[in-house]
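Every protein chain except one is present and positioned as in the full complex.
Moving on to subunit A:
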Amino acid sequence: MAGWSIWDHGAVPVSGKRFRGPIQEHRENPETRINFTGLFNHILHSCSERQRPPISGFHGNESFPSQNGYVNTIYEIESGVLGHLTPDIGNPFPFSSETKHGSSSNAGALNPFSSERKLESPLDNYLSNPCSSEINCESLMKTRSSGRKREAQLSSDSPNPFSSERNQESTLNLIHWLRKVAENPCDPSSDQKQGWYGELLAQNLRAREALFLNIQNASCVEEYPYQKKAAKSSRRAIPPSTRSQRDYLSQPSSLLSSTKPDQPNQSVQRSQRLMTYLKINSDKPRKRVPVDPFFQADVPEWTEPSRKRARSTNEQNTLDDSRWLGTRVWPIEGLNLTIDQGLIGKGRPDRCSCTQPGSVQCARVHVAESRQRLRSELGPAFDKWGFNDMGEEVAMNWTLKDEQSFTSLVRLNPISKKKRFWMPLVMRFYDKTKESLVSYYFNVFVLRRMSFQTRMAYGKVDSDDDEGGVRDLQRAILSESYVQRGVP
């Protein structure tokens, strides 16, 4: 869908035309009031939903702007409201500076969050009864002079207790407050935790929780994308539709206490993103197999093929058959290459003569030896099977700088933060083909990452976990000695 902008917040369709937001409406028609109700609720809603960024331009696959998006929204509101709000609009918000000044001339729930005022406000009503769907800002507004034309307001019977100056100021306060909330609602270091601001904060969080959080989906209220601390592990609450996986995962911890290091289940973490694959709708009735020529293959009746249709005599058939046989790569005709029969089925020797057996260097040396051996045994088949495209050898075509960039880009765009590294990679390495990027990824990047995972005892060895071991890999790559050059 088209991006969201400040104009769209709280937007409603207008007779088939594009959606028009409340601020835009006000701008076009200054006599109307800004529908702060819809605007406020909509901002709250969209910033609470982790999935949908509140700002335009982002589609499902792109980075979630999260914190920035929320803050941007607030900046836009600020500029939008300040730019277009006419001062004669009565301040519908209760967060006015009046409270600070302790003015007693305010009617109604001037500041429902004020501890001095015990009057019930719509916001209080809402918080005590979250079943209501919306904070009724309308009734808030009714406690003050309603929006009228500037002239009308000035001459109204019930004098506007607020001068236009105060209106703007209180609106400004609102905007500033919203901005602070956007930046970090849970910031423990905020020195404005005290007093009314702190209360506002707390109440805002409760309102958000009550309104928008699906408790099943969030393990913790603090776990928001704009949270500054590092993202939690990929284990998340499991939606009920994938019960089978959940049952499996809820196996007692005996799975994890298994002693075998390469115990398969230890390394399996069914992250939520994996469970988006191969979903079925279990609410539907049992799936049946459709019967129709539209679905079945066309199976001819059996006729005994004429054995006289000898493959060597019928040229047409010979051509067809030989095409399908593919190209034989091994054994190679005419070449007298022999493989040591004693090596068939043989694994690696028990010991090696390296100074540090089992180290990364030890493994590399042996891989290089085995490669040499295969090259001599396979002859032309060695290239045909793409050995130049296998293993760390692939890195020979990459400069150290390129390797460092690759590792950094992958590290900075982890999938756990809903980021994608392929587009940045493709853009950075515009001179390389996508195949070579994929090849480097599997042959070098994942391989090295796993060598770190294995040796650093991270607890699990997982070829799909692009984040485990990357930091160490990155550090290692910075040291040239790790990235070997000139080793055959």
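By our rule, a residue touches a chain if its C-beta (ideal position, glycine included) is under 8 Å from a C-beta of that chain, and two chains touch if they have at least 3 such contacts; residues count from 1.
The rule is simple: contacts and distances are computed from a predicted model.
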Absent chain [UniProt protein name; select from "Two-component response regulator ORR9", "Histone deacetylase", "Glutathione S-transferase" or "Protein YAE1"]: "Histone deacetylase"
Per the touch definition above, residue among A:L172, A:L205 or A:L274 touching the missing chain: A:L274
Hidden-chain contact residue, picked from the options A:L205, A:L400, A:I415 or A:A476: A:I415
Residues from subunit A at the interface with the omitted partner, ascending: 242-245, 247-248, 251, 254-255, 258, 260-265, 267-268, 270, 273-274, 277-300, 302, 305, 311, 321, 323-331, 339-341, 343-348, 350, 363, 366-367, 369-371, 374, 378, 381, 384-387, 389-393, 415, 420-422, 434-435, 438-439, 441-443, 446-448, 450-451, 453-455, 461, 463-464
